[in-house]
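Just passing along the structure, written as structure tokens.
Excluded from the complex is one protein chain; the other protein chains are retained at their positions.
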Amino acid sequence: MSAEQLMMFTLVLPLLGGVGVLLTGRSPNLREAVTLLTAGVTAILVLMIAGRFLAGETFIYSLGEPVAGIAIAFRIEASGMIFALVAGLLWIVTSIYAIGYMRGHNEKNQTRFYTAFAIAISCALGIAFSANLFTLFLFYELLTLSTYPLVAHSGTAEAKRGGRVYLGLLLGTSIGLLLLAILITWLAAGTVEFQDGGVLAGKFDPAWAGLLYALFLFGIGKAALMPFHRWLPAAMVAPTPVSALLHAVAVVKAGVFTLFKVTSQIFGSAYILSNDVTGVLVWAAALTILLASLVAMTKDNLKARLAYSTVSQLSYIAMGAMLASKTALIGASMHIAMHAFSKITLFFAAGAIFVATHKKLVSELDGLGRAMPITFGAFFIGTLSIIGLPPFGGLWSKWYLASGAVETGQMLLLGVLMISTLLNIVYLLPIPIRAFFAKPAEGVHYGEVREAPKTILLAMLITSSACIALFFYPDSLYRLATMAAGGF
Amino acid sequence: MDFIIGHYNYWVVIFLMMAGFYTIISRGNLVKKIVGLNIFQVSVFMLYITMSTVHGGAAPIISEGVENYSNPLPHVLILTAIVVGVATTSLGLALVVRIKEAYGTIEEDEIHELDHSL
Partner (left out) sequence: MMQGHTSLLLVVLPLIFAPITAVLPRGRLTWLATMAVTSICAVLAGMQLMMVIDGGVISYELGGWAPPWGIEYRIDSLNAFMALIVAIIAAVTLPYALLSVEKEIPERQVPLFYSAFLLCFTGLLGITQTGDIFNLFVFLEISSLSSYALISLGRRRQALTSAYQYLIMGTIGATFFLIGVGLIYSETGTLNMMDLAARLPGVADLRTTQTGFAFIMIGFALKLALFPLHLWLPNAYAYAPSVITVFLAATATKVALYVMLRVLYTIFPEGVVAATPTGDLFILSGMFGIISASVYAVYQANVKRLLAYSSVAQIGYMALGIGLGSATSVMASIVHLFNHALMKGALFMAVGALIYRIGSSRVENIRGLGRQMPWTFGAIIIGGLSLIGVPGTAGFISKWYLVLAALEQQIWLVVAVILAGSLIAVVYVGKVIEALYYKPPVEDNISVKEAPMLLLLPTWALVLANVYFGLDTGLSVGMAEHAVETLGIIAK
């Protein structure tokens, strides 16, 4: 296949899979086979693209020009490749997991679930491969819309309320602020194309650049920067596979990825650094990191705690992007992948606990570790990777983020990172430790509790070993990250 | 004073127009509204017709020894407009008949009440 065909086929494949799921909806086995097959092929295709991309091939394709001068076009570059790899590879893992979860939990409307899921992946890949802001915006909105049925999946009053917050905040910020920012960019620069070094330099008055950047920063609601983070905890009413893949990986990473692209390829890091565009705004990210960690500590609901942890971790990436130095950008793009693998492991574990015991609260988990050693082992690995300890992948991205803060002389931000690490330890580490070593509450016996279904365990094993593998073999990722940061 | 007398046709037109307009707005009876609408339209017809007169002009029929004719075009236009007006009136009245059948009244406030007491 030629490069273009390969890229377009990868984009369309999940959609075809979605149609296949719809057609085979009557027979669950066939339906899930279709899902697995599509997800598997997608993963292979993404890997193939990555291989050929690293070998120096270019992937460019234009679909047409809906607005004069602005095309729906795709072009793969390094940061997009990272995001596509993360979304593409984790989809198959999540599918394996989802089958166990949805069956173990007897969820209704599973056909709709798998269809919407496939469409969402297609949108995420579309975002990753976008060649300009316009195309990115198109898939950004489609991603919001296609994940709405997943959030409101259970149809209960709580799910509908969550869905409303989700849709309201994401559409509100994107139409109200992001679209405006894109239009201003288009008006000022005459293009919304992603270009290395940015398009705004010399065309946009630096005095207003901070304001424009703020429009982007808060307009990209998916990056969950406070005060527009409420949708993420609200989205936790969704089934766990959704929370795991979409609200720890695809959707939120789409947000920070967009922010990363805007920083490196619309503004350009030279423009940002020389005009001090983000000097004040970077504190919005720093505040989010700290506040979200503090909120996470108060949450007893496990998924809510993980959600706030995600909000906090996303701002690491936003902060890295806003520091805009090369090391910080490397750290930011690596963190997209590292956090994805760690957080999805945590969510998988949370789902496994829920399927096996129907427990949602952190305070109910004491002593459960002995009954579910694999689940809590995976949870433990995920936790350590989030904290950033060796030998887990999370170390590398945190290392580069911290170096980036030092490099730009932002010692206070380095302090923020350190405090946040401590807070991570405080709100995450006790969970597996108490599960293993604390005594169960009185009158509770876990003699009959068994591990979750095998597919769930398999998925957790894959992601947690990936956390370790990424520590020992970060080379490819590092190469992509340095390319994304505008070097080599 | 000249201004007032010289433009007497306009005063008539404006008076009729306002009278018609006021009737449409203030009357609750649907037939009276249509009467008002007619007065309103007629005032415009008069505006056109009086406008077409040329000082010392004769009726626009070609005849010996007449040099100065009034402008015939507005008459033609207004003939068309009158036809339109008649059609509007008849349609309006037909609607009123149907409303009477459906509601048993042609008073606007009573109709309003009937619709909202459902």
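For this structure, a couple of remarks:
Order as written gives the chain letters A and B; numbering starts at 1 within each chain.
What we mean here is this: a residue touches a chain if its C-beta (ideal position, glycine included) is under 8 Å from a C-beta of that chain, and two chains touch if they have at least 3 such contacts.
Since we're looking at a predicted model, the values are computed, not measured.
Within the whole complex, touches from the chain that is not shown fall on A, B.
Summary of contacts with the chain left out: across A:Val12, A:Met48, A:Leu183 or A:Val280, the touching residue is A:Leu183. The chain not shown here touches chain B at positions 21, 24, 30, 33, 37, 40-41, 44, 47-48, 51, 74, 77, 80-81, 84, 87-88, 91-92, 95-96, 98-99, 102-103, 111, 115.
Residues of chain A in contact with the chain left out of this view: 63-68, 72, 134, 137-138, 141-142, 145, 152, 155, 160, 164, 167-168, 171-172, 175-176, 179-180, 183-184, 186-187.
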